[in-house]
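Here it is, the structure in full.
A single protein chain has been omitted from the complex, and every remaining protein chain is retained in its original position.
Order of writing sets the labels: A and B. Residues in every chain begin at 1.
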Amino acid sequence: MDFLVIDRVSKSFGKLQVLAGCSLGVPRGTVLTLLGPSGCGKTTLLRSIAGFVQPDAGRVLVDGQDISDLAPNQRQVGYVFQNYALFPHLTVADNIAYGLKVRRRPSSEIARRVAQALELVDLGPYGARHPAQLSGGQQQRVAIARALVLEPTVLLLDEPFNALDAQLRMTMQIELRKLIERVGITSIFVTHDQLEAMTLSDNVAVMRSGAIEQFGPPLEIYDRPQTPYVASFIGRANLIAGRSEGGVFAGSQPVRSGVADGDATLVVRPENIAIETGDGPGWPGSIGFATALGPTVEYEIDCGWKEPLRAVVPRDYGRGTIPARTAVRAVIVDPQAAIVLPGARHDGH
Amino acid sequence: MATETTLLRAVGRWRHPLTSGGLAPALPAVLYLFIFMVLPIGTLLLFGFVNIERGRIVDGSFTLQPMIAALNDSLVWRLMWRSFWVAVVSTVLTLFLAYPLAYVYGELRGIWRTVVLVAIISPLLTSALVRAYAWLVILGGRRGIVNQALLSTGIIDEPLRLLNTDLAVLIGMTQIHLPFMILPLLAVLAERDKRLEEASLNLGASRTRTFFKVTVPMSMPAIIAGLALVFAVSYTNFIVPQLLGGGSYSTLAVQVYEQTIVVLDWTRGAVLATLLLGTCFLFVFLIVSVGGRLTRWSEARP
Partner (left out) sequence: MTRKRRSMAWIDRLGMAALVAVTAFTLLLLVAPSLIVIAISFEPRAYISFPPSGFTLRWYQAVLENRQLMDSVVVSLRTAALVMLICLLIGVPAAFASVRGRFPGKATLNAFLLSPQMMPGMVIGIASLFFGAYVAFRASNTMLVLSLSVFCLPFVIRITMARLAGLDPRLDEASANLGAGPLETFARVTMPQLAPAMLAAAAFTFIEAFDNVTVALFTSDVRGRPLPVELYYLVQFDSSPVIAAISSLEIILSFLVMLVIARTVGLDRLGR
């Protein structure tokens, strides 16, 4: 059984339903990311695990124990806040020692464990400083140390990299991932940044409007999205409306479809589209907007559909960018990598 | 860790002390104010409509007579008028003196800000007596500072009669109430969005025009608040008119004091106090209402 289980948790604030029957399981020692846009309920779900929010229905179980009725100060889960929530009137060392003092540990033990925690996050000489004197990255490490010093079995982090600038963010993500692996603790991140989700996690739960749309390892969600929303949220996707008949998505580039007959959506990643000129198979169209991204070039191809087709191709150092209004054919490189989903709605984007 | 969890019992909703969302912590204060403010004010209003003898109410003597007598008394109206125009003039003067200082404060940094703050707040923390005394000393007769200076330099031969005049009262009121006008303006002007002024300059307006067309209107809510506050304390001030206006100088507030403490006619004191308070609320209400019209733009629409 999974180490942490969320069982049909629902929560409404007044008339607004924020969580609608969420269920998921987190295996021991893995990292899960709750991914979704603002308002999808991911932070509320995290706070429900910590006990700051009482669900209207459902249970939260840790290591087989139902902790749903426990007050937040009884739950023994580590929590790192988005703004770190360090106590401004205490030093770094006192911040880290806080939970130990509350548990009335002897001062020698407190000193030892605090020193260890500082070493763990590489902030050894900063114990006597106050949070206001530290940089954002340092504050985050103090927050992590403060949570980990209590040796919780679960670590919850609410958009921990939001307050950091882009450069620092990437470094800290990798540092944190290494730290978590070293300590071996089951962790749940909340983020709206899909790149972060891909970098950090063993599993990703894509959330929408209070429910979990898809759960699985990052690459699986990328390669095999189960809804157009998930397809658009992770990576970029071309969503092409059409029909599935007899196990095939009909059109000039038929794709094998496991979907029943009827309206269907074809999901093709931009990097899975090649641009060719002259006669041949593929969707005819003309080049619209082109953006040189460095190693790749992104083209918008106007095929006469509602939205342009996007293709990302490696830079052709010889020929340069294809000029606008050139007549081209958009060809699916690997039909196996294209996904057919039931329904014709364009969700997300 | 897991075993500790099983041993702990559920507490239910997490409650924070001194709140639990409750009203309980405020009860002592509410009770206190009820006993020592509401009831006394009620008594004050009541005393205006009964006969008082030796500090006790004469039974069954509810009467509108004292109030009607006061309303018919032209002296009362004259005093009220004096209270009113002195308050208005000194309030407006205070505004004109306070605004530039508050504005300049916004441009200052570091130690200069502290210096200005000390200059503003220090008088605030001394008693009204000390401040009125200072003006007694400055505006006094032969021994007054101003007169001494003018006499010794030969500019005048006889000391000017500065005390015991409307002028003295106006000067005293204006200076003493300056901090009350400056502080609200200070707060607003120091934290204002200077980019609006930058936009104005960028669009070609001069600094002076920007000041009058952007800065001042933007701070109108604070101006109205300051005007209301300073008017109220000026209108009800009896110390300054009494000390700086002299024995024969009186305003409505001064009359309230005299009737209550000197003449010991408590009924009349209560009536005048009721009139004073009532008209004060009325004028403040008017200031705020008119001001509200001028600041419609600052109200957020739901």
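Note that contacts are C-beta pairs under 8 Å (C-beta built on N, C-alpha and C of every residue); 3 or more make two chains touch, one makes a residue touch a chain.
In this text the structure is predicted, and so the values were computed from the model without any measurement.
Among the chains on display, the ones the left-out chain touches in the entire complex are A, B. Of the candidate positions B:170, B:214 or B:273, contact with the unshown chain belongs to B:273. Here the missing chain is touched by one residue of A:102, A:174 or A:195, and it is A:102. Where chain B meets the chain that is not shown, the touching residues are 14-19, 21-26, 28-30, 32-33, 36-37, 39-41, 43-44, 47, 55-57, 96-98, 100-101, 103-104, 113-114, 116-138, 140, 143-145, 148-149, 175, 178-179, 183-184, 186-187, 190, 206-209, 211, 232-233, 236, 238-239, 243, 253, 256-257, 260-261, 266, 269-270, 273, 276-277, 280. For chain A, the list of residues touching the undisplayed chain reads 50-52, 71-79, 81, 83, 85-89, 98-99, 102-103, 146-147, 150.
Rule of thumb we're sticking to: only the chains that are shown with their structure count from here on.
Averaging C-alpha coordinates per chain places the centre of chain A 57 Å away from that of chain B.
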